[in-house]
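For reference, the structure discussed in these notes is given below.
In this view, the complex is presented without one of its protein chains, the others remaining in place.
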Amino acid sequence: MATVATPMKKLLNDPAEVVKESLAGLAAAHGDLVRYDAEAQILVRAGAPAAKVGLVSGGGSGHEPMHGGFVGVGMLDAACPGEVFTSPVPEQMLAATNAVDAGKGVVHIVKNYTGDVMNFKLAAEDAEDEGIQVESVLIDDDVAVQDSLYTAGRRGVGATVLAEKIAGAAAERGDDLASVAGIARRVNERARSYGVALSSCIPPASGSPIFDLPDGEMEVGIGIHGEPGRERRPLGSAGEIAELMIEAVVSDLAPADGAAVLPFVNGMGGTPQLELYVLYGEIERRLRERGLRSERRLVGSYITSLEMAGASLTLLELDDELTALWDAPVHTPALRWGA
Amino acid sequence: MATVATPMKKLLNDPAEVVKESLAGLAAAHGDLVRYDAEAQILVRAGAPAAKVGLVSGGGSGHEPMHGGFVGVGMLDAACPGEVFTSPVPEQMLAATNAVDAGKGVVHIVKNYTGDVMNFKLAAEDAEDEGIQVESVLIDDDVAVQDSLYTAGRRGVGATVLAEKIAGAAAERGDDLASVAGIARRVNERARSYGVALSSCIPPASGSPIFDLPDGEMEVGIGIHGEPGRERRPLGSAGEIAELMIEAVVSDLAPADGAAVLPFVNGMGGTPQLELYVLYGEIERRLRERGLRSERRLVGSYITSLEMAGASLTLLELDDELTALWDAPVHTPALRWGA
Amino acid sequence: MHTTTIHAWMTTIAESVKDRRDYLTQLDAAIGDGDHGVNMDRGFDAVAKALAAQNGAVPPGKLLTLAGKTLVSTVGGASGPLWGTAFRRAGRSLGNAEEFDGRDLLAALRAALEGVVELGAAQPGDKTMVDALGPAIDALADSLDAGEPLERALAAASAAAEDGARATVPLQARKGRASYLGERSIGHQDPGATSAALVMAALQRAVEQES
Partner (left out) sequence: MHTTTIHAWMTTIAESVKDRRDYLTQLDAAIGDGDHGVNMDRGFDAVAKALAAQNGAVPPGKLLTLAGKTLVSTVGGASGPLWGTAFRRAGRSLGNAEEFDGRDLLAALRAALEGVVELGAAQPGDKTMVDALGPAIDALADSLDAGEPLERALAAASAAAEDGARATVPLQARKGRASYLGERSIGHQDPGATSAALVMAALQRAVEQES
């Protein structure tokens, strides 16, 4: 059995084909929700484009279920997945934009990474040349990176999932282009994230971990590309890690006293649910102690770095409209309720 | 930060408390669905016991979301989680049985492991002493183990999830004790499973992997307790692994020609979704080539071995009633549709 | 022998299981699921606490029954019901007597083994705790029949348990998790047989202390 190029702990055929094959498998499993356009390498909501504002997102692969798992009713209309950890190309984004445009314009949800921003920029220019109105929404919620002249700015992480769900509900209820984009931006403005890694991950192309992390150590302030974080520290307890995350996001977000919040406790891919719920318990208790009301929550591995062990906290300060849109029905391969 | 006893790649406080803390976290996140009885260490469906046959399952922890994530509407009424990979004790099972009994009797879904069987047996005896009717359903779907005088019999693995969903729907629609138990047994009789590991996993108590698996090798015929499998082989491609799994389950199940089936492609915990859907694609295609119709499917990490990398295939031969019960609404922390 | 003997026996088991906790777990990791040491430690820790809470007046048999119940309700896994049943049966065999002698002890251990076999249906040679308990009981019987003093008889029983545990190495498991490994279970010592040997060694030491 030598079909796998580099021997590694991976379940795949040819590393160069893993993204395409995975997209085909997703569409085979969820044909009622998504259609895979193999030529354009995009996933499109099944059925005719709904007569509404289109919602498109995309980025490198390896973050599953984001984005492909969020295509369906009440969330994304199309996703353009790039190679693992590599932003997709403008042609994919343009094809996705064309596929979902129903004359009401298309919102691009773009995570703030140099590659994603540049490629979406070129795609938006092309789309506008074709007469499609495009609103780009930049997601940059990661407080581990200061937004300064000395960085590419904050990374887009967990808030992406929340923005896609909430803006998707707004589009589904018939909001116009400006409103859908505005709601996505509001989610981004009211959300902050912070992540911690207990291990690296193994990109299929290289077949080996991006970095080594000895037992008993952790990387704090990580992104979602298996990259090292801002700093390496001795591994903390779940309580200490919860405190670290909450301090980072709350101090930056500065929510109103007694604010209603949505804590999104996300696994990076390789952290067992057993541990993730221990962390959730520590986080919800600490939020309560700070007078914040966890009125909604999301717990699970929704924006991942392949099999990286670790977790991130995204805290969204809710308002009545965001809460209502969060509760609205959603039916996608990875997120489903009310349907 | 030295609160973690053995330095390891784990997100927890005290390894001895991880199960209790995780259950409390799950209940905090899903208070609308489940209640955590800390004293008895059981999870119970929120609200008063429904006037229906009760459905109880349990087993060692480390398989999350099974079982706690399946407590709610249309599935389990209670779950009794033991320590990691250790069957719970009869007192937990008795407390769960008492909590959910509405006078219509209680079904115990028991995976076929010596410990689980013995402890549930003692619990069932106690419950009957207390005048509660108990029907025990043994799940033993793992074809990697021959059922013979020379083994403890086949292990219960993926079919457990399907039996809990389908029997849960039967109980919800008002079937009596014998019928609910009968349907669970029918699922077990019509389902077969086979699993493959690409890595071991790390039980919190020991803090180190149960076994080492060099890159480029895999364990075939594994269970769900991080144990080695029947045999070690060179790592195969996704296609080769799919073929191996299908050959194992189909040859044993011997479904009718053109039968309607439900392939359940399960991740062991540490396998990225990117890879799991590659495997799903390979499996669905091969089932089609064998003339089997994948009319329903489940893809995801639902019965895990902590962070083990690997996957299992459970194939269920559907009939109209099983399909209808599968489609019935379910609302639990881990499985939700139609609600 | 009296209630104090049982106290001494149980606390000695608790200590030696705690000492060998990681070793037992490693044995279980090789052919099981790596929790046997943790299970036994959790159980006998609870037993020691439960017994400590009793006043001296409780007869030996009742203490063993309490130990068995405590194991059932704290260990889980396969070893919980098995050891729990073993000590409950042993306790029932000693009944309400204030004292017991070597013959009583032998009868109690036989009752314990019967309970284990009833529940687990293991045959000698299946690579389980039975492979340590069985030889130990036979050795105890032989020595007592030969008129040896109890200390010597228990030393022989302990040695036989030890040998029985070691003799599980070449066996292929036919019961419990290890049986899933088929031939791969060969070449490893059975964790349950190993802790059974610890139980017998603890009994010997407890009785020695008494006299």
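A, B and C label the chains in the order they appear, each numbered from 1.
Just so we're on the same page, a contact is a pair of C-beta atoms (placed from the backbone, for glycine too) under 8 Å apart; a residue touches a chain by one contact, two chains touch by 3 or more.
If you're wondering where the values come from, they're calculated on a predicted model, not measured in any experiment.
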Subject >> Partner chains on view for the chain not depicted >> reply: A
**OP:** Would you mind spotting which of A:122, A:177 or A:339 touches the chain that isn't drawn?
**Re:** A:122
Subject >> Sole residue of A:82, A:239 or A:300 that reaches the chain not shown, by the stated touch rule >> reply: A:82
Original post:
Where the complex has a chain not shown, which of A:102, A:152, A:177 or A:324 is the residue touching it?
Top reply: A:152
**OP:** Could you please point out the subunit A residues that touch the chain left off the display?
**Re:** 60, 82-91, 113-115, 118-119, 121-122, 144-145, 149-152, 155, 203, 205-206, 210-211, 223, 225-228, 230-231
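Here, only the chains that are shown with their structure count from here on.
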Original post:
Listed by label, which chains are in contact with subunit B and with subunit C?
Top reply: none
Subject >> Chain located farthest away, centre of subunit C as origin (C-alpha) >> reply: A
**OP:** Averaging only over C-alpha atoms, locate the centres of subunit A and subunit B and give their separation in whole Å.
**Re:** 28
Original post:
Can you give the whole-Å distance between the Cα centres of subunit A and subunit C?
Top reply: 54
Subject >> Touching two or more other chains - residue numbers and ranges from subunit A >> reply: none
Subject >> For subunit C, residues that touch 2 or more chains besides their own >> reply: none
